[in-house]
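I have a structure I would like to understand better, so I am pasting it below and will then ask my questions one at a time.
Every protein chain but one is kept in place in this view of the complex.
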Amino acid sequence: MKRILLLCLTCLLLAALAVLVLDAVVPLFRSRPANTESAGNWGAPYQLREYFSLHGVAESGALNLVAAIYLGYRAFDTLGETIVLVISVAGVLLFTGAR
Amino acid sequence: MAGAIILILILTGIAGVVLVDNLIKKVMSLVILNSAIVILFVWSGSLTGSEAPIMLAGARDIVDPLPQAIMLTDIVIGICVTAVALAIVLRIYERWGTVSRRKLEKLMNENDD
Amino acid sequence: MKESKIVVLVSRKLVPYILLFGLYLISYGHLSPGGGFQGGAVLSSAMLLLCLSRGVAATRRLFRYRAVSAVEITAFALFLAMAAAGTALGVSFLGNFLPLGRIGEVPSSGFILFLNLIIGLEVGAGITLICYSLLQEE
Partner (left out) sequence: MTEALPLLILLPFAASVLCLLARLLRRLLLAQVVAVLSLGGILLILGLLLPVLHSQGGLTYSMGGWPEPLGIALNFDTLAWSSSVMGTVVGLCALLFAIGERKYDSDFYFFFLLLVAGMEGVILTGDLFNMFVFIEIVSISSYILIAYSLSRDSLWACLRYLLLSSLSIFLFLLGLFLVYRIMGTFSLRLITASLSSAGGTVPPAASDSASGTAKALGLAVAALTVGIGLKAAFVPLHTWLPDAHAAAPHPVSALLSGVMIKVSFLAVWRILAALGTTGLQALFRWIGPLTALLAVGLALCQTDSKRLLAFHSVSQMGLITAAFGAAAGGGSAGLSASLAHILSHSLFKSLLFLSVGAAIHLTGERDLQRSSAISTPPWLMPFFLVGALSISGLPPFNGFVSKTLVVSLFKSSPLLATALRLAAVGTAASMIKLSGMFRRGRMEPLAADEAVVGSGRSAPSPFFLIPLSLLALLCLAGGIAPRFLIGSLVVSATGEPSGGFPSAYTAEHLIESGIYAALAAGVYLLIRTHRASRVLKRIRDLRLSLDGSLVLIVAAVVLFVVLGGILRGGFPSALFSR
C-alpha cells in the first residue's frame, strides 16, 4: 500500500518536474542569435566563447582550449577537484580497511 | 532529439534513485544522473559552434570550451562520490549481508527496540 | 578462479602500450584532445587490466601500495607547490609563472604542461588505489 502510494507520488512529481523543466528550458533553445556581437554585458555563452577563441591561445599558450581553461583560467576548480580525489581515495581506503 | 534523451536520462535517474530497492542500483542511478548532467552541458555547449576547441590553423567556429572544461571537473567528482558510496555499500553489505533498503531499515528498527 | 593463458598474455603485451598511450595523452594534453585527467584515467585502466588479469596481489607486488600512495601524495603536494609558487614569484596564486614558449610545440604553454603531468600522475595513482582496495580478493 505504502509502496504504491510512493510510486504514484513519484510519477506525479516527475511529471510535474518534467513539465516545469520543459516549460522553462525549451524557449532558451528555440533560437540562436545570429549576430554574436550584439549580445550585451556577458549576456550569453557566446561572448565567453568568442573571447576564448580570439585570445585564448595567445594568453595561455595552449592550443587545446579545454586544457587552457581547465588548467589556466579555471585552475582553482582543478585544485579543488584533485583535493576531492585525494579525500575520496583516503575515504575508500578507510572504509575498505586496506592499509 | 538530444534534449529528449537527456530528459529521459534525468527522469530515469531520479526514478531509479527513489524507487529502486537495491542500494547499488541507487548508486548507479546517481551515476546516470551525473552522466545526464555532463551530456546536457556538453550538448548545450556544442550548439554554439561546429568545430572542436583545438585551435589548429583554420579553426574558427569552435564550440564553447567552458562547459567541456568544467564537466571534466564534474566527471572526476562524480567518480569520487561513486567510489565512496560503493565503499560504504560494501561495508554495509559486509555487516548486514544485504543491500536491500527495505530489509536494512527493518533491521535497523528492530535493533532499536 | 583459474587463470586464462590468453588473457594473461594479451594483457601483459597490452599494458606497456596502454601506459605509453596514457603518457602521450598527458604530455600532448595542451596541444591535442586529451590532458591530465584523461591520460591519468588511461594509466589507471592499465593497472585495472593488470589487477583483473593477474590478480590484485600480483599487481601490488609489481606496483607497491606505499609507492603508489607516495606518488599520489607527492603529486598533490606538487600541485599545491605550483599554485603557491605563483604567489611567491609575484604573478598570482595559480598564475602561470613559466614562459609560454613557442606555441604548438610540446614544451610550451608554461605550467599547463607540468600541471597536466602532475594531474595525470595524481589521477592515475588515485584510481589505482581505489581499484586496489575495492578489488580485494577474499
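Letters are used for the chains, namely A, B and C, taken in the order the chains are written, and counting of residues starts over at 1 for each.
Just so it is clear, a contact is a pair of C-beta atoms (placed from the backbone, for glycine too) under 8 Å apart; a residue touches a chain by one contact, two chains touch by 3 or more.
Note that this is a predicted model, so its numbers are computed, not measured.
Peer 1: Considering the complete complex, which visible chains touch the unshown chain?
Peer 2: A, B, C
Peer 1: Considering the whole complex, which of C:V56, C:A83, C:L117 or C:I130 touches the chain not shown?
Peer 2: Residue touching the absent chain, from the options given: C:A83.
Peer 1: Identify the residues of chain B touching the omitted chain, counting contacts across the whole complex.
Peer 2: Residues 10, 13-14, 17-19, 23, 26-27, 30, 33-34, 37, 40-41, 44, 66-67, 70, 73-74, 77, 80-81, 84-85, 88-89, 91-92, 95, 101, 104-105, 108-109, 111 of chain B touch the chain that is not shown.
Peer 1: Which chain C residues touch the hidden chain?
Peer 2: The missing chain touches chain C at positions 66, 69-70, 73, 76-77, 80, 83-84, 86-87, 91-96.
Peer 1: On chain A, where is the contact patch with the chain that was removed from view?
Peer 2: Contact residues on chain A toward the absent chain are 6, 9-10, 13-14, 16-17, 20-21, 23-25, 27-33, 38-48, 51, 72-77, 80-81, 83-84, 86-88, 90-91, 94-95.
Everything that follows uses one rule, which is that only the chains that are shown with their structure count from here on.
Peer 1: So if I look at the partners of chain A and the partners of chain B, which chains show up in both lists?
Peer 2: C
Peer 1: Any idea whether A-C or B-C has more C-beta pairs in contact?
Peer 2: A-C
Peer 1: Between chain A and chain B, what is the gap in Å from one C-alpha centre to the other?
Peer 2: 12
Peer 1: Could you list the positions in chain B whose residues touch two or more of the other chains?
Peer 2: 54, 72, 76, 79, 83, 87, 90
Peer 1: Mind pulling the residue numbers of chain C that touch at least two other chains?
Peer 2: 31-33, 35, 37, 123, 130, 133-134
Peer 1: Over in the complex, which chain A residues touch chain B? Could you list them?
Peer 2: 6-7, 10, 14, 17-18, 21-22, 29, 32, 45-46, 48-49, 52-53, 56-57, 63-66, 68-70, 74, 77-78, 80-81, 84-85, 87-89, 91-92, 95-96
Peer 1: In the complex of these two chains, what residues of chain C are touching chain B?
Peer 2: 31-33, 35, 37, 123, 127, 130, 133-134
Peer 1: Which stretch or stretches of chain C touch chain A in the complex?
Peer 2: Contacts found on chain C: 29-37, 65, 72-73, 75-76, 79-80, 83, 94, 96, 100-101, 103-104, 108-112, 115-116, 119, 122-123, 126, 129-130, 132-134, 136.
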